[in-house]
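The complex is shown incomplete by one protein chain, all other protein chains being positioned as in the whole.
Naming follows writing order (A and B), and every chain is counted from residue 1.
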Amino acid sequence: MIAALRKEMLLQWRTRTQLMAVFVFGATALLLFSFGVGPNSEVLRQFSAGFLWLGLLLSSTLTLAESFHAEMENRALEGLLLLPADPRVLYYGKAIANWIQLTLLGAALVPIMVVLYDAGTSRLFSLLAIIALGAAGLSAPGTLYAAMTAQIRAKQTLLPLLLFPLIVPALLASVKATSLLILGDPMRTLGSWISLLASFDAIYWALCGLLYGRVVEE
Amino acid sequence: MAVDAEHISRRFGRRWALTDISFQMPRGSVMMVAGPNGSGKSTLFRVLSTVIRADQGRASVAGFDVKTHRDDVRRAVAFLSHYSYLYESLTARENLQVAADHAGLTRDRVMPLLDRVTLAARADHAVSTFSAGMRKRLSFARVLLQDASVVMLDEPYAQLDPDGFALVDDVVRDLKSRGTTVLIATHQIDRAQKLADAALFLDEGRVRR
Partner (left out) sequence: MNNRFPRLPYVLLAIGAVLFLFGSWWGLFVAPAEVYMGEVQRIMYVHVPTAWNWMLAVIFTFISAVVFLFTSDYKWDARVEAGLEVSSLLAFLLCCQGSIWAKPTWGVWWDWDPRLTSVAVLLFAFLGIVALRNFVDDAPRRAIWSSVATIIASVDLPIVYFSVKWWNSLHQPQSTPETVSPAFHLPLRVNAFAILFLMTGFIMLRARIASMRLANEVAPPPLVEAGEMA
């Protein structure tokens, strides 16, 4: 498992310029959202959480797909499976690496959100926790579907097509929770949203790990 | 028997890539597998190394059935495939280290192996800068890393220069002297014949007698 993680982190470090590019993509998306809505600060602030997560979601399609590019160009994944390496371990290694990457991306987009939408919060630690949980929700099924779609033709369209309906609960919960942090939580519902998000994460990290072997092996 | 194949058949869609392949290899022997392009050599190797499954027939490698004891077979086999199994953005050294880590082996074998395949000078260069011949050597090193009892080489001479040819011959002789069973798929029949104890000729997925 450590071996898998080490490799993933090394690969990510080597391709870190791509992460920079994806960040710019995400930031641009946030900018475009505000153009879509109009220069009304109040409205922008209200929807800031939604924009942040939509931006992160769109960016995730890029990073998730990219994470399998290295595995497929020379069939390196097959090479590892033949050593033999346990597919479940490979899955969790990749999913964790993607999770870290998405969390970093999300955290990097926060300042953009603060500036563009005048949407900040003093509870930064909670915000980071929510971003981490939400990113975990994207990463688990995302890594599985990225592995699938990396092996076929229409990879760019199919990954979002498969992933987006699936992560609706994670998206709702993340947006709601982030929104409560920014706009205030008079009825103290933050905890329930975080529980929902955590449950989604737990279920999918378990389920996708179980199914991964069938997806990458013949 | 190190390798025992019985009536192996495999198809892709409606085309049978392998039909009724049967053969045996005693431990420590070297067998050459030859045949025109598309004759099924790679498919056969992929079945025996458990990358894909046979549709019919059974096979055992290193005493383990390829269908029921896949992981045991994988532990015993090192496979040099058409695909290099390399990560482009990692260096030669790192690629071998990743393989060693995942196979549960120590990293100190890595440098000596790079030496053996004369890539020591480029150990810390990214694979993306390597020529085809260098990648082949690196993949070779990866195979040797695994200390397998059965080694399958799919076109080991491809993309190599004359020095590389000599290296392959050297390595195969070395492996043989250590009792490793070796399968070589190749077009270089003359070269391989000098190393091999036996030969299998394939044509259109069948054994040609």
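By definition in this document, a residue touches a chain if its C-beta (ideal position, glycine included) is under 8 Å from a C-beta of that chain, and two chains touch if they have at least 3 such contacts.
This one's a predicted model, so the numbers in the text were calculated from it and none came from an experiment.
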Among B:Asp20, B:Asp71 or B:Asp169, the residue in touch with the chain that has been omitted: B:Asp20
Residue among A:Val22, A:Leu109, A:Leu133 or A:Leu196 touching the omitted chain: A:Leu196
Hidden partner chain, residues of chain A it touches: 141, 144-145, 148, 151-154, 158, 161-162, 164-166, 168-169, 172-173, 176, 192-193, 196, 199-200, 203-204, 207-208, 211, 214-215, 218
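Here is the rule we go by: only the chains that are shown with their structure count from here on.
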Intercentroid distance (Cα basis), chain B paired with chain A, Å: 38
Complex contact set, residues of chain B against chain A: 49-53, 70-71, 74-75, 77, 79, 81, 83-90, 94, 98-99, 101-103, 126, 142, 146
For the chain A and chain B complex, residues of the former touching the latter: 2-4, 6-7, 10-11, 14-15, 70, 73-76, 78-85, 218
